[in-house]
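Removed from the display is one protein chain of the complex; every other protein chain stays in position.
So that you can tell them apart, the chains are marked A and B in the order they are listed, and the count of residues begins at 1 in each.
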Amino acid sequence: MSSRPLLLGVLQVKELSILLVTIAAGIYFTATSGAFNSTDNYQTIAQYVAPWSIIAAGQVMLLICGEIDLSAGFVFTLAPFMMMQFFVNGWPLWLALLGAIVVSTLVGLVNGLIRTVLAIPSFITTLGMAFLLQGLVLIISNARPVGVPKDSAVLDVFGGAHWTEFLWALGVVVVMQVVLSATRFGIHTQATGGNPVGAAESGIPINRVKVVNFAITSTLAGLAGILQGTRVGSYDPTNGGFTTMFFAVASAVIGGTALLGGSGTVAGAFLGALLLGIVFDGFNLNGVSANAFNVVLGAAILGAMVLNVSLIVVRKRLGSRERI
Amino acid sequence: MTAETGATSRRTALKFLGMGGTTAAASALLAACTSVQDAQNGGKSGPFPGTPGWRFVFVNHVTTNSFFVPTRSGLADAAALLGIPEPQWTGSENGNVAQMASAMETAINGKADGIAIALTDDNAFIDLTKRALGQGIPVIAYNAGAAGNFPLTYVGQDLYLSGFRMGQRIAQKVTTGEILVGIAQPGGNNVQPRLDGITDALKQAAPGVQVQSVNTGAEQAGELNAMTAAYTGNTAVKGIYAVDAGSTAACAKVITDHGLSGKIGAGGFDLLDDTVAGVKSGALDFTIDQSPYLQGFLSVLYLYLYRLSGTLIAPPATDTGLTFVTKENVGPYATAHSRFEGGDNKDVIAMPGAIPLPPASVLSR
Partner (left out) sequence: MTEGPVTEPEREVIRAEGISKKFGPVTALADVNLHVRRGEILGLIGDNGAGKSTLIKILTGYHQPDGGRLLFDGEPITLKSVVHARSLGIETVFQDLAMVNDLPVYLNLHLNRELTHRPLPFLRRREMKRRAREALDSIGIRIPSVTAEVGMLSGGQRQAIAVARSVYSKAKLLLLDEPLAAMGAKESAEILRLLRGLKQRGDIAIILIAHNYGQVMDVCDRVNLLQHGEITFDQYAKDTSVAELLELVNAEYRLDGNADSG
């Protein structure tokens, strides 16, 4: 008898469906490729997952309160170059890194202020910002990649040493999930998205909530960009971009965050990124070539979402029978 | 059973059929895609002993760009010739270096038998190359080379030299004024050296000429817009050139659209359809063939021989070509639609009656 509430409790965990789908994907690729279950391969998957989940952690908050940041992919690209710019001008590396993060935060603040003060929809605001930043990157970098400074203890912590990029991702995901589900700010973010008029009537400073979430997202995007570039060994103007932003948002949505706002989960976004990483890496491992790759990737994502949604429906049906 | 419930159960049945059918179709599609590589499990090739089905991986920076269609034909032909499965073609669609690095890493983890990579970044592939070599996986660079890296060899065009020769050629026609030069990925290892070559050659041969570079972006569709905008903003230019395939095709279109054929200098690289048509019509003075087919074909051949001989046959550095294609010799490029240039025609192409004279040979001391 006592197992039933436990089962229901588990079923009601929002992230259950995406977890099951991710496990299914893992099983599939284990079956089809001998090299899937190796530490090296896990590391490759982790390298896909880290940038997407870090950016997604912020995008989840924004999506929940009814906004989106399309420029995150270019803050990702810009941050390492800002860091090198400061470094080349004589700042110690740790300060240059900090400076780059601060610049990223400022971008988010600008996004948020344009959105709230000028009332321009975030889609347009951040789209404009995206192009602006893309141009800025090309100008600063002269469109050439820059090598990562070698033998830097600071950079070792930020992507240089093995697994650091992924560890940062885990840390970010944990912290943001706690912020979302265990702080007043998280509740206010949900209220701002779920009922902005009502939230404002209750005295919640919805504009401030949005601006803070924009700032969080772009800060995380800058951090992610520095981490990935450092790991790869090269800060490249081709890193990041719309594709990275898109996969981050996709991770969030696949993981259970509603595109139209009101509810979401950072842990789910991590699982969404994990699913995408497994699929990307798995098909590469299986030898799928470029043209077919996109077909297969698209089919896999669709299949995963169908499964995800079906599981959510089952969960809701079982859950609601127990309610009022 | 009333008509209504009959309809419902029919609908339900159709729904299940639909779901089942889609699932079946999806799995078939999946199987088809992933089994392309299992097609051949190795075999015998002419005089060579039988080999296991060596699995080579090509890592590319613009996997879906039409420039590389002949490269993929080349690698497929070589594989078929040698009795090994067709190599995997992966990497990034839009020049993303991190993605290419991940693809290379996956190839290493998956214990590929050989890797061919376009080295579009100086730093990102060094450690990976060392790791691959350390695990006994040969690595060859093709199409783009980089300093300070460790591929066994480079198979492709000498980028700086090709730009330099192009600059010399431009100087024959344009001696003063401004020229536009479109470049798809400024700073990219596979195109920037060409631009540098042009600039340096012009400094020597025609110092009165100013080079205005135009960033056209890596996507073919956008390149035309960028070149058009650049020209519209500067109609006094003496020439419109480009250093990559897509931008060159865009040049040809801009010149044709604005009726500038013969009035200003134009030329570029590679053999996209618009480019070849442009050379034929006179819109472009020349284009440069870097033989993408050979970049694929020879890379596979070199990896195969290297493995077969246990490193005795070391892959040689290979300049796949710097052929100026002009109105005189453009014929077969335009009409044959040969597989060697990305078309469907697999037939033997007829030889011309007389062969045009190549440039005079130059010995390197």
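Simple rule for what comes next: a residue touches a chain if its C-beta (ideal position, glycine included) is under 8 Å from a C-beta of that chain, and two chains touch if they have at least 3 such contacts.
Quantities reported herein were computed from a predicted structural model and do not represent experimental measurements.
S.K.: Using the contact definition given at the top, list the shown chains touched by the missing chain.
M.R.: A
S.K.: Where the complex has a chain not shown, which of A:Tyr28, A:Tyr42, A:Trp94 or A:Phe185 is the residue touching it?
M.R.: Touches the omitted chain: A:Phe185.
S.K.: Can you say which of A:Thr30, A:Gln43, A:Asn195 or A:Thr243 touches the chain missing from this structure?
M.R.: Candidates A:Thr30, A:Gln43, A:Asn195 or A:Thr243; residue touching the omitted chain: A:Asn195.
S.K.: Sort through A:Ile204, A:Leu223 or A:Ala248 and give me the one touching the missing partner chain.
M.R.: A:Ile204
S.K.: Footprint of the hidden chain on subunit A, which residues?
M.R.: 178, 182-185, 187-188, 190-191, 194-195, 197-199, 201-204, 262-263, 320, 323-324
As a working rule, only the chains that are shown with their structure count from here on.
S.K.: Taking the touch rule as given, give the residues of subunit B at its contact with subunit A in the complex, in rising order.
M.R.: 26, 29-30, 33-34, 36-37, 55, 57, 60, 63-64, 88-91, 93-98, 101-103, 105-111, 121-124, 126-127, 185-187, 192, 215
S.K.: Which part of subunit A faces subunit B closely enough to touch in the complex?
M.R.: 32-33, 35, 38, 40-41, 43-44, 47-48, 138, 141-145, 147-148, 228-229, 232-234, 236-239, 241, 243, 280-281, 283-293, 295-296, 299, 303
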